[in-house]
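Just below is one structure, and these are the notes that go with it.
One chain of protein is taken out of this complex; the other chains stay put.
To keep things simple, chains are lettered A, B and C as they appear, and every chain counts its residues starting from 1.
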Amino acid sequence: MLVIIAKDTPAADLVRLTVSLENRGLRVTTVTAEDATLLYLAGETWRIDGEGLKALPYVVDVQRLTSPYPLAARSAKEAGTVVHVGKAAIGRDFCLLAGPCAAESAEQMAAIASSVARSGAAVLRGGAFKPRTSPYTFQGLGAEGLSLLMEAGRKAGLPVVSEVTDVRDLSLFEDVDMVQVGARNMQNFALLREVAAFGKPVLLKRGMGATIEELLQSAEYLLRYGNGNVVLCERGIRTFAGQMRATLDVGAVPALKQATHLPVIVDPSHAAGRSDYVTPLALAAVAAGADGLMVEVHNDPASALSDGAQALDLAGFAALAERVQKLLSALR
Amino acid sequence: MLVIIAKDTPAADLVRLTVSLENRGLRVTTVTAEDATLLYLAGETWRIDGEGLKALPYVVDVQRLTSPYPLAARSAKEAGTVVHVGKAAIGRDFCLLAGPCAAESAEQMAAIASSVARSGAAVLRGGAFKPRTSPYTFQGLGAEGLSLLMEAGRKAGLPVVSEVTDVRDLSLFEDVDMVQVGARNMQNFALLREVAAFGKPVLLKRGMGATIEELLQSAEYLLRYGNGNVVLCERGIRTFAGQMRATLDVGAVPALKQATHLPVIVDPSHAAGRSDYVTPLALAAVAAGADGLMVEVHNDPASALSDGAQALDLAGFAALAERVQKLLSALR
Amino acid sequence: MLVIIAKDTPAADLVRLTVSLENRGLRVTTVTAEDATLLYLAGETWRIDGEGLKALPYVVDVQRLTSPYPLAARSAKEAGTVVHVGKAAIGRDFCLLAGPCAAESAEQMAAIASSVARSGAAVLRGGAFKPRTSPYTFQGLGAEGLSLLMEAGRKAGLPVVSEVTDVRDLSLFEDVDMVQVGARNMQNFALLREVAAFGKPVLLKRGMGATIEELLQSAEYLLRYGNGNVVLCERGIRTFAGQMRATLDVGAVPALKQATHLPVIVDPSHAAGRSDYVTPLALAAVAAGADGLMVEVHNDPASALSDGAQALDLAGFAALAERVQKLLSALR
Partner (left out) sequence: MLVIIAKDTPAADLVRLTVSLENRGLRVTTVTAEDATLLYLAGETWRIDGEGLKALPYVVDVQRLTSPYPLAARSAKEAGTVVHVGKAAIGRDFCLLAGPCAAESAEQMAAIASSVARSGAAVLRGGAFKPRTSPYTFQGLGAEGLSLLMEAGRKAGLPVVSEVTDVRDLSLFEDVDMVQVGARNMQNFALLREVAAFGKPVLLKRGMGATIEELLQSAEYLLRYGNGNVVLCERGIRTFAGQMRATLDVGAVPALKQATHLPVIVDPSHAAGRSDYVTPLALAAVAAGADGLMVEVHNDPASALSDGAQALDLAGFAALAERVQKLLSALR
């Protein structure tokens, strides 16, 4: 970490700062240059709150040279992490995660599960606890929804992933194969700690207003609290460009693949907001190097109780899955 | 609500849609125009998931004409809501909420509390459960921090506000006068429901990537679940303009004052990120019509365990409070 | 166009508005509903300044139902426009446009031109008039730069494209095959009118802070002033996500392909800002349905006088071109 100190700072201030940093266990090297004085800090700098150092009136800037997420950083594990969910190996094989926005009924779940399984999906998704922006819209079927999801997955031979929104509901997720932390909860640190302790693989979605660095720091929470089975998911960010529900930040894929050893998938559905935009976004994500896709699929989108506009129907998903396979072959 | 249907839609599809909407309790008026067919819906349209209607291939667009947050909307209570926190009346009197980012020790809290009280603060803030982006930085003193805060408030004669980050910690907030839901938890709906039921006044911060509408819908959750004592807080949003920690959306103040009867305050500290930017942002917020300010204040910012860079020291806050009073006089 | 009028508007105001709209040649249909009065306008509504109508205190909202860019809209030409640049047919064949950020010398241009031609590029790019953000950095070789570019193109058998930044320089572009309007000049309407009149094919880059609609309206300027040979180019937008030089809005590709008949290409170089990010972004753009790519290529990036960080070297471009071909085969 580099601390850039203003040019005419009194020696006493410099000494006091240096001593306090050394007291925190860092090794400090001082370099006097023309326009500034530089303090080069070595040691466990990720513990240091860089913003706090800037409180000092004579500190011009603070630059990190090592990672603030040492466990998640690529350098911690050059090989790359593989997260096993049932038989799926995310990070080793390209994986399709598919299913409806919400589990609505046994018939709906059965129809969708068998179809997406035939189309090559590796994991079945389905929401039981929906984080709905408005308190007046369908909130999901709760525990019953989880049962519907798990039953459908069992019959179709697919592991399941579902979103947990409340730490107190975690006990209901015992038989769920992968737990999802939604975009709106990416920095719900209380939830992250519990989900880490719960021990199951985690699908961590990037917040709509979150930077890549914040996503990685939330992943760092999970790793630090003992759970290394984390899959990151880009799903579109908030920008001024409003032609779709969110702006898919496809550049996040190569940026993340460089920064971390954790697998990175993309949810093109929440970015697209409309079913006819899902496929181009999905293919773009695959071409950019994503380890997988999570796609919303419904057997009857027009009747969906939530987010029907962006769901692919069964034939649409089958077609997408086929195109994805061709693309993967061409990319090797 | 207005549903705009594509020009050559088969009559059968139109009939089916109309019937399903009427079955949901809405009154449907059909208007055939040159370029489109318009369905005008009256009734409890806030229950309708507009995005879901767009799933239909022949729906061109959906326009809301009435509010999706009927309880929070200004029309629900033209007079304006006053939220009482101790002796403070937010929404009636301009209120200053002040205190450190985190409660660190009894001496620190006592020094800050007595000083800000003398400077005219109406509420004392202090964090005990800090939502830190990195798992390696100071997380707050937890229950002990709350005790320090409440003791300091008691001695200085000020009510206190503190952030809750985990639903299971709410029981510790029995003697806290106002509960804060942080920006990162603005859409933690599980937390919102619990905080509403808890019954204390709520300070709801706008998420960094949240629209005004989403903020109001989160407020709607609180009102709908029985708690109408909600104060909204703008604290800066995520944009490409990175010269400060966040971009203060001062326009949110007049926009919110028009849209809702709930009081609106501003936190200039988290937008500024640096103490020398706090005052101009604070004064701008007051001039824009805010009902109050929440400012981070520390007796020794350079030693602060978190966010020291943006804290005003005691003299700085006293000066700001004086300038705010002068401004308020000029604005009447 | 739909004008939504507030519920209790005096009849006299409504009559006055209706008459003034009819005087502008529009046909007005009035619909009285429960919560509002709707004025449905038919005719040449693209002439109407919707924002101006909102000036009226009783106008709640204005919704366009037909296109504000009638010449550029897909409906004007379902077949899709093909823009011929030399032998390249953009919009019919997938086209690679490649070359250095700036033409620096005859040797540099010759080396790059022959190499990219062998790699399958259809058009050679090279800047002579660089819009440099800082007045202190390399501004391009001007007229000499154009000569170097055209000579290199001639020898390699490739048509050339170069950016014009000043209307008074257009006369120098007589022998340039395609004229580029840069992102910073997307709304330089004086330049657009001249470039349209100049008659050559135009490469119109999307501004970093421009919406899709604004890009299409700038294209509309060109079409309206007589030049229909326009290729649109997405090159990354300004967002809070700063991990790359700009955020590539890959969703703009399918959105534009739906909205307009004009071809759409992508410049992954300016979004990437770093050479190792160019390929994933390029492949993502191809997968999303782009009609072409414009890539910065340099024979010796470390010595480039501008934007060297994002340039691919000759081998890198050859590799990319090959991967693009494979991808295109897989996508058919």
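List of remarks:
In this text, a residue touches a chain if its C-beta (ideal position, glycine included) is under 8 Å from a C-beta of that chain, and two chains touch if they have at least 3 such contacts.
Note that this is a predicted model, so its numbers are computed, not measured.
Among A:V60, A:A89 or A:A110, only A:V60 touches the chain that is left out of the view. Considering B:M109, B:L203, B:A288 or B:L312, the position touching the chain not shown turns out to be B:A288 (whole complex).
The chain not shown here is touched by just one of C:E104, C:E234, C:D267 or C:D307, and that residue is C:D307.
Seen from subunit C, the chain kept out of the figure touches residues 46-47, 49, 51-56, 68-69, 131-138, 165-169, 184-191, 207-210, 214, 217-218, 220-221, 224-225, 237-238, 273-275, 301-302, 304-309, 311.
In the full complex, subunit B makes contact with the omitted chain through residues 209, 211-213, 237-244, 247-255, 258, 271-272, 276-277, 280-281, 283-289, 323, 326-327, 329-331. Along subunit A, the points of touch with the absent chain fall at residues 2, 4, 27, 29, 31, 33-36, 38, 40, 42, 60-61, 63, 65-66, 209, 238-240, 242.
What we mean here is this: only the chains that are shown with their structure count from here on.
Averaged C-alpha coordinates put the centre of subunit B at 39 Å from the centre of subunit C. Between subunit A and subunit B the centroid-to-centroid distance comes to 25 Å (mean Cα coordinates, whole Å).
Shared interface positions of subunit C, defined as residues touching 2 or more other chains, are 209, 238-240, 242.
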